[in-house]
Structure formats: C-alpha cells, structure tokens
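A single protein chain has been omitted from the complex, and every remaining protein chain is retained in its original position.
Letters A, B, C and D mark the chains as written, and numbering starts fresh at 1 in each.
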Amino acid sequence: MEPLLSINNLKTRFHTEDGIVKAVNGVSYSMKVGEVLGVVGESGCGKSVHALSIMRLIQIPPGEIESGEIWFDGRDLLKLDNNDMRHVRGRDIAMVFQDPMSSLNPVYTVGFQICEALMLHKKMNKNEARHRAVELLTLVGIPEAKRRLDNYPHQFSGGMRQRAMIAMALSCEPKLLIADEPTTALDVTIQAQIINLVVKLQEELGMAVMWITHDLGIVAEMAHTINVMYAGYIIERGNVRDIYKRTLHPYTFGLLGSLPVIDEAPGTKLISIPGLPPDLIDLPKGCPFYVRCTYRVDQCKFELPPLMESESSQHTVACWRWQEIDGKGTK
Amino acid sequence: MNKKSIYTIVGLIVILTMVLTACAPKTPAVTQVPGATDAPAAELPTTFIFGRGADSVQLDPAIVTDGESFRVTGQVLEPLYEYELGSTVPVPALAEECVPNADATVWNCKLREGVKFHDGTDFNADAVVFNFERWRFTTDPYHFASQVFEYYEAMFGGFDDASMITEVKKVDDYNVQFTLSDPLAPFLANLAMDMFAISSPAAIEAAGEAYGTPTGGVVGTGPFKFVSWEEGNQIIVDANADYWGGAPTIKQIVFRVIPDDSARFLALKAGDIHGLEQAVVEDLASAEADPNLTIITRPALNTSYLAFNYNILEFQDIRVREAVAHAIDKEGLISNFFGKYGEVAKNLLPPLVWGHNDAVVDWTFDPALSKQLLSDAGFPDGLSEVTIAEDILNADGAVVYKAGDKIPLRLYYMPVTRFYFPAAKEVGEAMAANLTAAGFNVELYLEGDWPTYLGSRRNGLLVGLYLLGWGGDNGDPDNFTGYFFSGGAEPIKREGWYQNAELADLLRQALVNPDRAAREAIYQQTEQLMHDDVMRIWLGHNNTPLIFSSKVTGYGAQPVGADYFEFIEFVP
Amino acid sequence: MTSEDSVLVQVQNLKKYFPIYKGLIVNKHVNDVKAVDDISFDVYKGETLGLVGETGCGKTTVGRTILHLYRPTSGKIIFGGINLADLGENEMRVMRRRMQMIFQDPYASLNPRMTVGSIISAPLDVHTSANRKEKQDQVQELLKIVGLNPDFVNRYPHEFSGGQRQRIGIARALALSPDLIICDEPISSLDVSIQAQVVNLLEELQERLGLTYIFIAHDLSMVRHISNRMVVMYLGKIMELADRNEIYLRPLHPYTQALMSAVPIPDPDKARNRQRILLEGDIPSPVNPPIGCNFNTRCPIATEECFKIDPEYRELTPKHFVACHHAEQFIK
Amino acid sequence: MGRYILRRLISVIPTLIGVTLIIFLFQRLIPGDPAVAMLGEHATQENVERIREQFGLNRPAFLDREALADGDLTGFFDSQYIRYANRLLHFDLGNSIHRRIPVVETLSERFPATLELATLSLLISLLIGLPVGIASAARRNSALDGVTMVGSLIGVSMPIFWLGIMEIMLFSVFLNWLPSGGRLSTGIVITPITHLLLLDSLLTGNIPGFVDALKHIAMPAIALATIPTAIIARMTRSSMLDVLQEDYIRTATAKGLAERVVLFRHALKNAFLPVITIIGIQAGTLLAGAVLTETIFSWPGIGKWVYDSILGRDYPIVQGVTLLIAIIFLLVNLIVDISYAILDPRISYD
Partner (left out) sequence: MAEINPQDTEIVDFAIREHRSLWLDAWRRLIANKIAMLGLFVVALFILTASLSHFFWKYDPKSDLDYSSKLFAPNLVVTEDAPAVHIFGTDKLGRDIFRRVVHGGWNSLRVGLVSVSISLAIGGLMGLLAGFFESIDMNFWERVTLMGLLGLGLGSLSAWIAAQFFQIFLFSGLGIFSVVFQRWKAGKKVRILAFAVMGMLLGGVSGLLVGPLVGLVCGFLGLGVGMILARPLGGKLFSDVTMRIMDVILSFPSYLLAIAIVAFLGPGLEKGMIAIGVVGIPVYARLARSAVLSVSQKEYVLAAQAVGESHGRILFKHIVPNILSPIIVQSTMGLANAILSAAALGFLGLGAIPPEPEWGAMLGDSYKYLSSGAWWAVLFPGLAIMLSVLGFNLLGDGLRDALDPKMRI
C-alpha cells in the first residue's frame, strides 16, 4: 500500500546570531493510512520542528528547510506553491498544538474559528458551517455545544480549549492529524480525557495520527509505531512493543529508566542519563549521544551511526552497538 | 496705550480734496472677494486687510490700554478733540471748539451737530455727559465693577471726588460745560486721547458689560462701523456711508491677527494682507527693495533707555555711570537693531515733543575712556560685582537683597519686543558685549517674562543695569519726564531708586505753569540736568515703520500711535 | 524513623485566602480565592512528604505559606515547636535558616544579573558573618555537592542548562544546612532525562545530610517515587494522606483513584489493559468551590450527601487520612 | 460596562481636583502680578490694587486663616480657590483678566480650531502610521521595513517647530503654494455649524471654502502629525510582530488561511490593542502639543492662547484651558479603555 506520508532526508535549520541551529538532520520515514505514530524525544530534539516542516509552518527566515522531500498523497509538499500548500493545510493535514491557552485567537469566538476552516475548505455557507461546528463540538465532548459556539476562548477551560482545537482540526476530515504535545500543558486527569478522545476519534474516523510527545508513557497505550528522536535525528524507530520491550538504543533505554513507574517497589533508583543534549549549533561529528553514552567506543566519536535495521525490518536503530544492548532494556 | 488714531479737520479737508480730485467717479462696490483670488486689473479691491501681531483686548476704549484695541476703536469711535495729522497738536473732532475761561478751570465745548451714532441715535450733549459720567462715577450703573477705567483715573486724577473734572454739564443739546478743580495744562491734549472717544449711550445700555466684547460690539460715530470680531483671528469693520466727514473710499477693513513677525511679512508679500506695523528690521531692507511694498514711518514719540539701579553702591558714583555711558556704542546699536528708522537719543524727550533740548551734547563711544573712568572710580580691573546699598523688599515685604550683599553685575534685558525697542534681546546681547569690552563684566539677566519684569521694576528689584522704554500718550512733555521723576524727596523705587529733589521740584513747577514757553524752558533745563547727572542712558527713538502694499495709498501715520484708514484707497 | 515525637512541622487548620477587591469608590472586599482551605498535617524529621494535586489545588500556596512567604489567613504553622506566627521579623529571619525552598522554574528562580557564586552565597551573606574567603570556599563546596564544576562560581545563570540551574537552586537551598527543604515542583519544567538526575541528587542529599523534604509535584508517579508519605490535594483541601504504598495499594478517595489511573504507563501492555477511571469535566474555580465536598462535581460515586455536607477529614485506618463520605467501601 | 464607565468617571474626580490644585499652586507661586501684566508700563499703584481687588487676587489662595482666627468661619472659606471651585461647579470658567470676557466664550471659539487641527493630524497619522506599520511588520527586514524604521526614528526626532519653519520656507516662501498662517483667507465665509471649517464647508457644500481651509490646515497638520505618525507606525509594527509570533497565528496558518486573512483578520485585531493606548496618548498630546505649531502657523487655537495667557498671567484662561485639556486627556483614556473592552473579549468590566 502506498504510504500516506513519506519523508525523505528532511533537514531543517535556523539561522540565529549565534550560528546555524541544525534542528532536523536528515529524517526519513513513512506513515501508513490510519497509522498512529508516536514521535518521542526531549526538548530540542527536532520533533516539533519536523512536524512544522511537514506543514511548512517554519518561519522563513530565520528558518530554512534545507533539503528533503515530503511526499504526501503523491505530491511533494516542499515543491507545492503557497496556494496549493494552503489547501493541504487544514484540509489534508491538520495540526493541534501544545498550548491550548494561546493557540486560539482570543478575540474571536470559538465557533467563528471553527467555521472559518469549514467555509474555506468545504465551501460551506455560514449556516452550514455553524451547524457542522455544533456537530464537531459535540463530537469532541463539549456539552451544550450550540451555546458554547459563541463563547470566546477565555471562557473555556484548558481541556475544553484543547477539545475545541481538536474539533477545529477534525473539521475537514484530514487524512493526517499532527498532535504536537497536545496534553503537556494539561493536568493528568484532563490529559487522560484527551487521549481517550483522540484514540476514540482515530478509530472512528480512520485517520492517521502523529502524536508528538516527550512522555514515553503517553504513547505507549495508543501508538502503533514510535520514532525516538535525539538532536535532530531519528535514533530508533519501531513498533510500539519493540521500542518498549526490546529497546535497542542506549538513549531510549535511558529515557525509559528515567521514568518512575507508579507500581515500582520502594527504594528503586531512577536510572538517569548523565550530561546534557548536544548544542545543535555545534553538533559532534560522530554519534550525537556519544558524550552521554555509557556504551560509547571510539567509533561512535568519529562515525555517525546510520539508522540500521535490526533483525526485524520494522525496528531500526542508529547505534553501532545495538546488538550488545538488545534485550537489556526489557523491563 | 499710546497708539492713537487721530486726524485733523485740516488734514481731512486736504486729503479729501485730493481724493475727490484723484478719482472722481467710482465704480460701485463689488462683492468680489478681495485677496482670495486675483481680481482683474480693472477691479480694485475694496477691502483693506491689516495684519497685526496681536488681537485687540476689548473695543471699549475707555477700559483698554493696548494699541491694538485703539487701532480698531480709532476707526469706529471719535473723541471730542483729535490730534493734528503727523503731530501731537489737539484739534477739534466731535467738538467744534472748546473754549476755556480765564484761569482755565471751566471749558465750554460746542459740539458738532447732525452727527449720528452707527446705531442711528443722535450724538449730542447728553451722550457726552453720559460718557463722562460713566467714566467718572464709580457708582454709575455703567461704570462696571469688572472694568478698570484706567486712563480716566490717570489723566484726570481719579474717580468720584478725586476727579479733576468736577462737573460735566449739558448747557443745551450741543453745548457742554466742563468744570475743573485745578487748571490742567494738557486738558485738550487729554480730551483728544483715544480713550476718551464717545460711545453711543444706547449701545452701552443695551450691551451692558458685554459692550466692547466680540458679542457686544461697539458703537461710535467714526468712519467705520463695527461688524464682527472673530476672537484671535480677525475684526471686520465696514465703511460708514453716513460719516459726517464723508464716507471712506474703501468699503471694509479687516484687522487680521498674524502673531508671528515673519509670517506677517510673508503674508504681506504674498498679498494676503495690505499693511502691517512693526516689521522685523531685517525685513525692512527687503521691503524697500520690493516695488510692491512701501514703507511709511510713524514719527517717534518714544524713548528707549538703559537705567541704573541706584540702590547699588557702585552706581551711586557718577564716574561709574559715566563709564557705562562711554562704553555703549549707541550708533551701532541703533543702526543695527532699530534700522535706519531709529534715531540715537540724547534726551528723554523725543525731538517731536517740545521741551526737547538739542543743545545737550551726547556722550561719546569711547571704551578706553570708559576703562579710565572705571579705574578712577576704584575699579582698575573692571567691575564684575556690585554691592547692594540698602535692603530691598519685595511686594510682600520680604527682604530679597540685604544691604551689603555682593551680587554679580547684571544687565537686565526686556523679554519682549516693544515698539520702542524692536529687538530688546539682541540689544541686550550687543550691549553686554560693549560693556564687557569696556571692563564691565556684565551678566545678561532675564528676570522672567514681561509681567515679572515689570513687577520687579516697580519694586526696584532690577538690581543692576536694565533696559526699558516709554511711549508717549499725548505728546505733552509731562507725560514723559513728569511721569517718571515727579516724585517727592523719597527715592523712587519704580525708577531704580532715583532721587533728585531739584529735578522733582522743577517738574512740579512745569506741571502747574499754564505758560507753554515757560514750561518748555523748564523741560529743556531738566534734560540738561538729567544728562549731567548721567542718570540714565537714553538709547534711541524709534520711528516705527509700517509697510504697505504699493497698491494702497492715503494712509496717515500718527506719532501717538493711531492710524488713518479712512483715507486709504487702492490704486492700480 | 517516623514517630510522633520527631515531628518537625505541624500544619494546623491552615487557611490562605487571597482577597478579591471590587467597588465603585472604595475597594470592597467581595470574595476570596480560597487557595488553601483548612488543612492540617505533620511532617516528620527526615522524611519526604509528597504533596500532589492538579493545577490550582493550592499545593504551591501551602509550601509558600509554611515558609511564611505568605501570611496565613488563619491556622498555625509550628516549626520545631515554635509557632511561626508569634515571631517578630528578626526572629523569623533567624528561623529561615532552618527552612529553605527549591523553586519550580529554574529560569525565573535565579537572578540573571548575579553570578552563581553570589546567588549561592546570598543566604550566607544574610545569616552568617563569614568572610569572603570562607564564603567562597563554602560556595565551591556546595557546587561540588550538587555536581557542578566549582570553577563556575563567576558564571551567570543563563550560561547553564535547566538541569544545571536547578542544581544551583539546590545549592542555594543547602547553603545554610536547613532542616527542611520545600521542593516546589522542582522537576516539572525539566526534560525527562534531566528529571531523573535531579531526583537522584535530591535523594542522595537527603541520605547524606538527613534533610526533610516537602516535595510538591503534579506528577503522581514521581511523588510516589520520592516520598515516604503522600498528601493528595484538590481545590485547597486534603483529600487523602497516607504512606506511599498504602496510598498506591489502597487508595480510599475516588479522586486519588482517578488520579492514579490517569498516570501514563510506559509499557504498552499494561497501559492498554488497565481499567481507567475517567473523570468528567474540569476543576471548579477556587473562588466559588462547590458546596459540600469539593470533589462532588466530578466524583463518580457522589451522592446527595456529598452535595450538602463537607466530608470530615479523618483517620480512617491507622495513619491513613481521608476526606470522603464513602471511603469505607474502598477498605479491602 | 455602564458601571465601569461610571466608576472610571468617578475616579477621575480626585485627579481633576489635583489638577485644579496644582494650577492654583502655580498661580500662587509664579511671580508676576496679573494686574501689572495687564496694565503694562503705565500702571499706577491704585489701578493695580483695584484690579487685584476686583478679581479677588488679594484674597488668600486657598484658605483665609486670619479670618478664622478672628472667628469668621465663612471668611475662612472665601479664598480664590474656593471661589474658583464654586464657579466651576456652576460650569463657569470665569472672565479673562485682560479681556474681561467669559473664558468660555473665547474657548468655544478657539477650541474648534485646535480640535480641527488635532483631529486632522491624528487622522493623517493613523492613515499613514497604521498601514506602514502593518506592512513593515508583514515584510520584516525588507527594504520597506528598513525605510519605515529609520523614517519613523527621524520623525520622532523632528523638532516640529523647525519642521514647521522649513515647511513655510519651502511651500510659502519659495514655492508660494500654501499660505503661511491663519485658518482661512479673508473674505471666505463658511457658515458655522460645528465650527470645524473643513466639516462645515463640506456640509454647506462650500467647495472654495473647503479648498481654502484645506490649504491653510495642510502645513500645520502635517507638522503636527509627524511625531504621532512615527510613533504609531513603530508601535503598530512592533505590536504586529509580537502578535505574529503568537500560537494562534500559527493555528490560523495551519488551518490553511491565506496570509492576507491571517494578517488582517487574526493578527490585526489583536495587535491593535496596544496601539490604541498609544493612539490615546497621542490624541491627548496632539491637543496639548499644538502650542508650538499654532505659534508658528498663526493658528487661532487654544495652544498659543494659553501660552500667551501664562506669560500674561491671565489665570482664568490658563485654568480653563488646562482643565479642558486635562478633562479631554482623561476622557481619551476612558475611551481607550472602553475600546479595549470592545475589542478584547477577555476584559470584562464589572
């Protein structure tokens, strides 16, 4: 089956006064129709930037998509003109952002902001759009949707705003929904509601979802495939069970170890990754994880490990010594 | 203050004849807007636009003091007497003649008959009595409490019982009798002042306190009628077709306010206005060169001077004063800042005023001599600090300067430009340079704005050298010298604490002497006396220049500061 | 280790209301934000007491009020037997030696215009008469303790990463060797891999220095990881207080249960198989908390009683406190 | 909203009292006697005294302590300030000391001139400043942006009196295109309705009048508009740039909206909020800042008038005009706040 999204050697940079920030350094992968992909990594690993690059929402300047291809539905998004790209955004690919507090325009009603996309992409008139907006709000679980339509964002709580954002994203039935840390700013109980909602909607509507997060716990329960990113590279990719149960990369291993588990025994120590992520302006020549890695050998210092296949072609890892780590990460 | 609109019957007749012969059949008035568009050459404008630096204060002449008010009231209202054109001699106006009795305490005035106010009421003895009683009695219903009849008080000694005019009696409809408490030598000159122009009683009764304001307007007998007053912008008067002296040729005068000197001159050059007074000296040269402009000067009835504060020990030494006198380059100052229309002064009285003493020999400009004198006086290294002689108090009675205080030698300059002082600030700067060169290390000092300056001067608080001047009100020498120095034996703090018993005595003699020749001799004597004492340094008399468009003729300039606009005509 | 006589801090009926003013001419006091509404608990010497709850539950206010950074509206804080409210300004200043705080935002809690050295030595400047040299030595020692290069004393906070800055904050808190450190969400703004570093450091320091922590966080699993006992707060009130295992194994309050079930589990099998208790709706405003039980708007087992009567905060089983009318049903 | 406006109006009262008090304090402190100022060189002591008496200038400024010590409670309050305040309560600004006519009368004639000038200047600065600011924010770091930034800094740095002089030099002296001063040429009559000449001439269909008035107002309005234009352009630009960084702009773009829609629908309304404050401040400043412009262009408004009145110690005028300007300033502030409420649904005033 033709993949829905296929990214090939995407590189994104930012030109700052301190130097060139190499945010995304040659990312390649593809996504199937209806697939739920989790993109995991810490801040500055390029996970959001690569998503914004797909949407071509990088501010240029200072940003620049240096090279790569993003094939979506048979078209290279990077080659589309602005107008065509505009029609991809919102209609084919929709996005939900991290901070629901600031992602809705405070001076327009929620209803207006939802209808805007409907009127643009679906060529609905105002009444149809309103009608559809009520349906959408109801769909994402906002009670009294009709009344809420005329509310301003500040009259919504954080969770409700994120629901409204999702409703907005779903308005044109996109083929791909990119959720960029949509629950990070929310409380755990609300987070659970949102995850539940997205999982439900994904199953109902059959769209593909790219869920970006720093929390390995969140994607564990919903993703089919996981990309682990570090310093602008995908360092491990595989289906969800492989990533958690047969961790191949020391970084992924470290990430998992850093998380306390709710049912852990008393006295358990967390396993921390020493040091800090590298400076994206001044990336090392070899493996970006080299200085923090307890498995490092000289080869790692000088040779950048490519994403290589493990025994399963579905599970790839960018580490010279993955075979030695294989299985150690099983918890 | 002292710019008055006067004219004489002689002048009137002469000019009227000229006018009538010059342009016999007039085209009827056109409604073409003058100045706004270029009228075809054949059609001359009928509206004369005069540009001025400030608006009138009010148009009731009895209660105002500023020239810009009189400039307008002079067109609308007339007094019983007026000044002869180009001089200060009083000649009849609304009165046909006024005859005194032997000791000059009773004057009988015969009024002009058939004259009507602009509101249609008759001018007669009742109107005259009404006006004089209004001015004189503080209890008069139209002697409004909000108004100050300043000049009546100043010229006639006071109100009510203090007034020197003790009675104004209607003899018949066109005869009025004035009774004075004492002989008053300048009585006719006083009567001719613009302030004592006669208003329509009916108009005053109708307008009440608003008389003379933009809403109340003003009603007189003059050649122009008040039409409208746009506060801060313009006053419009229309020709009085029924004027007893004959209707003016122009149909309308607009007095426009253009506060800025440059802008006013530019407006004149552009043809937006037709005349202005008191141009910047530098503009005069360009006006002279401009064939479209003509300059007319108002004969000088003013004097500018540099005064000493005699409460300063150093200035009590005549050698120091003399040194100052020799330090100043009067010629240079006058020619540079008054322009060629200024005259160097050596008397307080301008040449125009009788009593002027031409025999006085002016001080020479001689910085070397200055230094010598200063050295003789005990200041070989020059003078940069002076000593207060006696305590000086302010208006509230607080001591501002204490006896023995040392203060820097100051030269106070006026913060404003006055007609007698076209460029006070520059004169101050130049004079400071003169004085510095002669060993006086003066510090130019700005006391504050004009009211502050005047207030300080009244209280003798201008402790140093200071600039000021005087413009005459009625051409009588007492209005100059007498005003200043006729105090008693006390030092006059208003005049820089000057004290001269001999001078005061002479001035008192002159005031009560009805014999003009005798008075003239006394005033000439006082001029010499003041010169010998180096009491003040007279700087200049300014023949105030007015610039007109060359299209305008017939303007008559008056020393007292008034304007004849009724003879104005436009020529191609 | 945790016995009654080793109580370090007693919080008794603590209330902290932030007044809201309104009015035409004179500002009238119309209402309060009831950030902390009548809570009581003890902190034992050497333990870590976890304080967990969602946004707006008042957990940060509790921490700040214990340090008297906010004046309590009512109630007592007894620290080492001394009621802090009775202390004058100078005595309170002396008292501050014994209790310190680590803040949430490592970017905002360090003065960007001061060097690391002067930030860490600030408590020493205030409370000790040590000379420059002594202070310098002490600062370098502290930097070593928290795992930073002592040569960095003259650097500025912005030259450090978030985790390093939090270490600087810890060093500052340690400078006066306090008895109690209130950790106010010290890891919530750090990356996952750095969180573990800081938590490990805190645990290690506690062992070495015998510190007492009040550890405030919204992340239940992290709080459970580090604490001996846990307090669960909701809307200014304590819902449940118990030992870490007790609360995990036998949560008595429906809110605790829901909170626990909402915690993400980094294990696909477990995550997909567990039964979630999904709470409906949002947290009410602390200005107008619901009548009766604060949790009644979202509680899956709320009854009529819950909408009328504020449940008593009681010790249902030994050392297990809970504020719920219906907690009994959960005792297994 | 009504309550809020009421509340704001009430809160203005102490400020206004403060304003009147300060005006009075200055009156007491500034040397120079109105009577002397009015009478000039020829003043006699008696006249000075009489005028002081007439205008109550010999009364104590605030309270008569001596009267109180003598047991006279009413005399205690008979002070210049109380008299003034009492008049104010009756909406009477008093009479000019020099001209002896009601201040209100002159004010009603002169204020429209200043209002017209200030309004037109504000319009100019809005019409230029806003689009330029938006455009340079939308095309950040472009040539247009550079020109705007430098140009606006030059505008802010411009001494307006100098600019006015230069305008006159160019357009009046050298080119002779525009009149150097005044509001209207002599002879042009515009039937007054609002006393705003441009408006009145349009209302009465007086086209030559309109053209003439426009010619007169052009130079002063441009001079006066320079600084506000520059400030508004800068403010709009920086505010737009801030807003364009916001997440909701990204959301709007992600929806697929065209750049134009994002810019004008989503960014502008938000960016306008801080700009309103600046516009409000500028509106207040324009009215007051007219002193210099009016002086140079002989504009018969209140700026020059009040300046002369300060120098002439004509206190009732100074008090009246200052009070008027202060009230307008406070009103403008109120309007700004209300527009905030209208534009920004987050703000609720209750």
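Keep this in mind: a residue touches a chain if its C-beta (ideal position, glycine included) is under 8 Å from a C-beta of that chain, and two chains touch if they have at least 3 such contacts.
As the structure is a computational prediction, the values presented were derived from the model and not from experiment.
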item	value
Option touching the unshown chain, where B:Ser87, B:Asn124, B:Gln147 or B:Ser262 are the choices	B:Ser262
Hidden-chain contact residue, picked from the options B:Glu82, B:Asp283 or B:Glu566	B:Asp283
Subunit B, residues in touch with the chain not shown (by the definition above)	261-262, 265-266, 269, 280, 282-283, 285-286, 332, 335-336, 413, 415, 423, 425-426, 428-430, 432-434, 436-437, 441-442, 444-449, 452
Sites on subunit D contacted by the missing partner chain, in the whole complex	14-15, 18-19, 22, 26, 29-32, 63, 65, 68-73, 76, 149-150, 153-154, 156-159, 161-162, 165-166, 168-169, 173, 235, 238-239, 242, 274, 284-285, 287-289, 291-292, 295, 306-307, 310-311, 318, 322, 325-326, 329-330
Residue ranges of subunit C at the interface with the undisplayed chain	64, 67, 69, 71, 88-89, 92-94, 96-97, 100-101, 103-105, 108-114, 122-123, 125-127, 147-149, 152, 154-156, 158-161, 164, 169, 172, 176, 197, 200
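Please note the rule applied: only the chains that are shown with their structure count from here on.
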item	value
Chain whose Cα mean lies nearest the overall Cα mean	D
Between subunit B and subunit A, distance of the C-alpha-averaged centres to the nearest whole Å	90
CA centroid of subunit C to CA centroid of subunit D, Å	54
Residue ranges of subunit D touching subunit B (in the complex, touch as defined)	31-34, 36-37, 39-44, 46-47, 50-51, 54, 95, 98-101, 105-106, 109-110, 168, 172-173, 176, 179-183, 185-188, 208, 212, 295-298, 300, 304-305, 311-313
Touching residues on subunit D, where the partner in the complex is subunit A	141, 246-248, 250-259, 266, 269-270, 343-346
Residues of subunit B touching subunit D in the complex	1, 33-36, 47, 49, 57-58, 63, 65-66, 145-148, 150, 153-154, 158, 209-210, 213-215, 230-234, 254, 256-260, 262-264, 266-267, 270, 272-273, 395, 448-452, 454-456, 458, 468, 470, 473, 483
